[in-house]
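Note that one protein chain is taken out, while the other chains of the complex remain in position.
Order of writing sets the labels: A, B, C, D and E. Residues in every chain begin at 1.
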């Protein structure tokens, strides 16, 4: 086994050890945080996935309206961003 | 009174004097400008506050429509901005 | 004729020659490309001008709707962009 | 095992100093104020976060390559830097804390060319500029960040109310007394032997009284960069506290009668006036105070883009994408100045104290000026709009409106207060120009 | 009182020079043309405003730190700069205007390393680079600004009409005669002893005939940066005046019959053709003219982003936020080249004269080429679309359409004219590459 090999083995042991240790600590810290919040500052919960960043297309807009709106937006943008 | 004090007093007198002088000149220049425009290039006036930059929410859009539009916009954005 | 003149004449001959040569090559290359695509990878054609970048204002949105939408957009933007 | 030791001796837990702990606490406090209390979140979220990043032990995010190299203090690196920084040291000497201190001091005093050379050498040894250091150099060191923000603010400002009633500009002038009064306050603290300030530092502290974020950052980056962190934090924090600071002063200086004064509706203002006004301001700058040209030039440029009506896509970008991008990095850059060794200093306490004085004095001066104007003019103005002259747009104008409504529920002062409010921005920029002219 | 004197002797009113007054007037004129007459406002508003800023006396916004230090001419500062710039001067000598002039000249001729050293020294004495100087260095000096604009233009360009009728590219080639004809015109002025031009200057002036803003700025920044202001102003102003310049020439060179020629509708173009076309152009650049690679590379990259359909968020940003941000600073940077001492020069008058010649020659060449092609081909083209070959997208194409409608109200030439119109952009970039290759 040459030097590079032993360095790589060392790196793997120390690296994986550290990654696991770090994320384990994070598991516990996160759990602790959640418990503290639930006990001392509970709030009305929201669903696990907030759709803020990428809103899904709702089913309730009928295609005609959607088309009309899309055109209107295009119209608006064409006029305002030119 | 040490040197810093006298410097600070100096700075206050000159500074406040200059600020007042500058804004007084601006008061007169602005007044003059407005009068010149009103005399030589009058135009149909607009209200003092143009709502261009931050338009207020109008009352005339009923909530359902607004909701539909908001969804449509979200749909549009989701599709177009990825 | 001084040196600058002769340089300018040279530049014109070489320059215009090159511009024509380059664009002529491009005419042929483009024609070849189009023929190859039409033969080996034809696809349902789209109109010569895709309106993607600057969509035209459609005629089918009636002014009232457009106005309502514009306000709603303003409302939306005011709320979401601060 | 040796590698585990490297990780451990390089960890934060092993290296953290009490000052860094305190500063991380202060960063978290700023985040709390911004997120839960709504204290100017657009700036205080990045500033608070940047403050935490700047105090991560061993990471050196707010340090230049040379400072990082000095911190780690390897003899051969120090020997190389010794030449560039003109320090007497060779690689055989022990690296004592005093040696490190000597190098730090030499780097702080170094000329532009020496700094460049030292950073180049440190990079050759594998050290790099910290992320926040780079942000600071590009955004604040070059002065470009505050100027772009000011352009965006210009593009968001409506001068309509000011144009409808130009004499309210004087209220915006009077409120600048907060700036110069604070300079005097700093001088008094120095005279009393309580704190030490130079005139440059005193002036930089005074600008907090301008109640305008980008102006504060611009002026302190020019006059006293080492105080920038404390000044910016102080300015933004007190701006957020305007609804608490101003009302008692406003009420103490006015009678119930005065607070009830109803002002006539503002006249409509034509588009042409709005287009030409920024050019009028610009010409006044050209003629009278070239040193205010960067700040007011960019402000007027933003406003012209807004009003001229033919470059809406530029105006829109100046108000949105561009100002947002710069705000993110400006905030992080200010945060880089919240390093423990620079921030945890008696001066910072003095700056925080003087800051609140600045706001109070400016508020009082604006109100009193309004009362003075009422003595000399037939058409009365409600003195409550005087306090809006400190800037803190649009918070101070809203405070005027709110206090006015308490006295007379039919009296809407908001639009009237917007005049002095935006005039206060111009006034502060003029004061900044005067101070830079006279002191730098 | 001494401080009041400092303010007064540092004011614009005290220091303003006639040239600066004239240039401020020119800046206001550009703003008037942009805002009231709609002359390319996206560029001319920032350029005009930047031009005013650049001429604020004593502010030195368009000067480097060293130039500002030289302007103020303190003996100890000059003595320090003397070493860096290799000027014979010591602090005991009087600072005469000649001495200042010597320093200015030495700075202009200095090498890159000397410039850096001089600016560093000036910064150590408290002088800074002007705001506009920084903008210019970052945006134009690095050539990155025009290239990003070109990428955005590529992302806004639809090559559909060109692909439907590729032979109209030749019209875009012919119109480049405007460029080289103008170079000849400049040489003629020089030969006649009316004005002095070097071949680099003549070529930079010629590029106005390309009728393309970013190309003009790019080429003049490479070949003759001192003329950039006049060239850019000339290019944008005449582009705005295309509807006035072109129609008389178009009508003079065509018969009523020719103007009535109706062209067959363009064939539909497939998405694949549009995706591959920018790559075909790129390969042609690779094979034949590497010196056009920056301009045409970025243009094709923008167009590929637009057409490929899988990176819409990048294409959208290239067309909006990014191009707007760069446009703001590009305009201000061009404005920084409108300083009195550089702009108020007989050469500028020559450039303005030659610019209109350039547009006229390009227009005529395009129309005549179309007539020539009609002689050789069966399928006739309306010679009015030849004028669109000068670029000035999309104005020139609209002019073709309008003049066409005057002859035949049923004849819509717009789409047919878009082909040569965008070909003109490619043609100008090729001409730019040739000139840079042969001259620099």
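Just so it is clear, a residue touches a chain if its C-beta (ideal position, glycine included) is under 8 Å from a C-beta of that chain, and two chains touch if they have at least 3 such contacts.
All values derive from a computational prediction rather than experimental measurement.
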item	value
Chains in view that touch the one left out, judged over the entire complex	A, C, D, E
Touch with the omitted chain, as defined above, among E:106, E:139, E:261 or E:321	E:321
Contacting the left-out chain in the complete assembly, out of D:59, D:95 or D:372	D:59
Interface with the undisplayed chain - residues on chain A	1-2, 4-5, 7-9, 11-12, 14-16, 18-27, 29-31, 33-34, 37-38, 41-43, 45-50, 52-53
Missing-chain contacts mapped onto chain E	111-113, 116, 142-144, 147, 151, 275, 279, 282-283, 285-291, 293-294, 297-298, 301, 304-305, 308-311, 313-314, 316-318, 321-322, 434, 437-438, 440
Residues from chain C at the interface with the omitted partner, ascending	10-11, 14, 17-18, 80-82
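The rule is simple: only the chains that are shown with their structure count from here on.
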item	value
Minimum number of chain-to-chain touching steps separating chain A from chain D	1
Copies chain E and chain D - interface residue numbers shared by over half, same or different	different
Farthest chain relative to chain C (centres taken as mean CA coordinates)	D
Selected pair, greater C-beta contact count between B-D and B-E	B-D
Chain centre separation in whole Å, for chain E relative to chain D (CA means)	37
Inter-centroid spacing, chain E versus chain C (mean Cα positions, whole Å)	20
Two or more partner chains touched - positions in chain B	11, 14, 18, 54, 69, 73
Chain D residues counted as touching two or more neighbouring chains	283, 288-289, 313, 316, 434, 438
